[in-house]
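Missing here is one protein chain; the remaining ones are kept as they sit in the complex.
Naming follows writing order (A, B and C), and every chain is counted from residue 1.
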């Protein structure tokens, strides 16, 4: 278990402000935020590679804030893999074994298990420069996992890979996590990766932790406009707080499926807005509007619809666009299911 | 009009083989292919920046194969923009004016028009290093367009930009093309960009032009497994040619909506496969199958379904996945509309 | 741990600059021999730099832009003079151009002398200084993306216009830097010059002569002024080698 309390780091041009975090054993924890939000910084601080200005880091109750990195018993996999260029794949994987009290037999078994799982058998005598991105990633993972770290830290493991390889790696990470039971802490700027992999997470923005909780919570109940945007609720509006389960959005009356008080933001995923030209949807807020813009995203379209003073963004499949003959200027009807609306 | 006849270029490690191409006036022509297929090479050859081993390039009937680049009357916008770092934005845009017989008044008008259209007014005294990617792109476009080139060549104009900016640039390119009437030739590795922008195009693979035609044709009637894959028909199968409008795909009988002869490939877009658990779709091939794998893509899922010996890939929205409670191992039914099947 | 090394550099030079008395320094400047030697050093170094620029700029451009068989060998040759013992350089040049060689006799016939002449000194200084110029300018040309030259061509500029409007404005800092380094290297040359021309006397030779003839103190006053010129060039060099500022 990792506990980060009140961690503050000042760097020229950036600071991490009083971060609090708790990662339970066997969690797949995600630190999520846009580029430059300080999430990799937090990872390096947990690893002990960065001097800390204030606050403590505890591993299983033990204060490790001042422990040098080599004695923390944590592992890290860098985004650029950081493989040793002068050593072959086998020597890279075995690099750390001598510093850990691992019996010869056990380390050999683990080595064989990892080489099999990661499919590295044919690469053992190769040098890192000759490997592809995906192969490097697997070597870096093996090098860290052979030491059986208490926690494995992953710095943007997916972002340097091709989309094809990203899928493979996601499945690999998921099955490694399930099989080994190691606690994983992953840094990511892409919420859809996190959704697939992690069970808990925290959203960081400009050096501050905005929200922490289960991924489900983050996904369904973001607590700030930034978090809402980040988890895919592209429609974020300020609302006039009303009584009960109805709110007013710039003159538009909107029904919620539960009463709220004190909330002044409304958020909504674009794919939840239903294309409903015949007005047949039930249990929903129904509006007539004009299509302002269509953006082709391949499988689906981003559709911008103006309803009175409000512009909604919806995502509809190409099939829907073609079937309903939608194009800029078309008048159409949309339905917004009550249970898809989120306020905070 | 650009005509490329039998163009052959040998470079160490790569060659462009006997390419033929015809770009009509006012076309928005797309050269499409994966990285390393030779499409940028072809662009550089048209521009005159690369020695040609064999073949001719004609511009409006005139042979320009041996003309130096500065006399071809073509413009190019590079992927990395290639702005002059020692000149400010204004000097960059006006760089080429003195070499063209453009009356002072006209060049000033064009300058003002481009600065307005591209929204560069506040940047004129800035130097390129201080600009964002999108701003650089707009400066590079202005610098080329102020010379009123016969054809504007665009080398992967979208790939170096953020997704947000890509949309803006696509709209800008589209409206520039409509407004100026200039012929555009664009190189791209992403078919969805091309779909939005271009009217005609050619698919290149390993230095060979595989297919050319209108974008509609390329999209709907790819002529090779590579082209089919490339335009998004992720399901490509070898078929046993049958008589009439039925084919056999590895034991599966499939009905087409028109008779074919001699074709031995079947291709199908993943989003055309309908999720149909109740078997209610009509006019379609209906099969029962097992879900092998689900890959979360954010808005939608890639769904791999095994039907007897055949594995189909479908793309369904998250809503469908949730509604039908689909997960790996689920037995479900799919429907493949006859008119979505393409053979070649 | 590394302090001895830093001190080894600071202390001798510091002492050197601080020890001579001001009146001695000024009186040294009033001696005609000293002034002439300093002037001669500066003049020959600048002349050598001019020669290096004329012949070295195209060489640097070719080395940066073209790939050809034997390029590695030429690169090696350009670096070679840095590693050759200086008296040997002088002897080698005398062997080639000296009065008893074929080339020497040809030059003699047209009235050009190498040994003991300004021409000889300049040739020696080109030999030792040009590598600094060529390498610096070559690095400059390499830093100009070939894309920029291509873009310029596509905008209608011919090859000459492209060089003067695109390549040169980006690379001129390196040209100045290379010239300063070449001058600084040339002005400080002693071993090769003393072989080719003890007279006419350049500043380093004069310093040596005074040291052997009159001792340490007497030579320091001249050395001070030569070091001052070198430091000035050195400061210029540091200024120009700073990375281009973003405007």
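The working rule: contacts are C-beta pairs under 8 Å (C-beta built on N, C-alpha and C of every residue); 3 or more make two chains touch, one makes a residue touch a chain.
Remember, it's a predicted structure, so these values are computed and weren't measured experimentally.
Engineer: Taking the complete complex into account, tell me which visible chains touch the one left out.
Structural biologist: A, C
Engineer: Among C:140, C:156, C:178 or C:204, single out the residue that touches the unshown chain.
Structural biologist: If we include the chain that is not displayed, C:204 is the one touching it.
Engineer: Which of these touches the unseen chain: C:46, C:64 or C:91?
Structural biologist: Counting the whole complex, the residue in contact with the absent chain is C:91.
Engineer: Which of A:95, A:196 or A:344 touches the chain that is not shown?
Structural biologist: Checking each option in A:95, A:196 or A:344, the one touching the absent chain turns out to be A:95.
Engineer: Across the whole complex, list the residues on chain A that are touched by the chain not included here.
Structural biologist: 44, 47-49, 68-70, 72, 74-76, 78, 80, 82, 84-86, 95-96, 98-100, 127, 129-130, 143-144, 147
Engineer: Touching the hidden chain in the full complex, which residues of chain C are there? Just list them.
Structural biologist: Per the touch rule, chain C residues meeting the hidden chain are 1-2, 4-6, 8-13, 15-16, 19, 52, 55-56, 58-59, 62, 74, 76-89, 91-96, 98, 100-101, 123, 126-127, 130, 134, 184-185, 187-191, 194-195, 203-204, 207-208, 211, 216, 219-220, 223, 226-227, 230, 233-234, 237-238.
Everything that follows uses one rule, which is that only the chains that are shown with their structure count from here on.
Engineer: Which chains lie in contact with each of chain A and chain C?
Structural biologist: Intersection of chain A and chain C contact lists gives B.
Engineer: Among the chains, which one keeps its Cα centre farthest from the Cα centre of chain C?
Structural biologist: Computed centres place A farthest from chain C.
Engineer: What's the distance between the Cα centroids of chain A and chain C, rounded to whole Å?
Structural biologist: Result: the chain centres lie 59 Å from each other.
Engineer: Taking the mean of the C-alpha atoms as each chain's centre, how many Å separate chain B from chain C?
Structural biologist: Computed value for the inter-centroid distance: 55 Å.
Engineer: What's the distance between the Cα centroids of chain A and chain B, rounded to whole Å?
Structural biologist: 30
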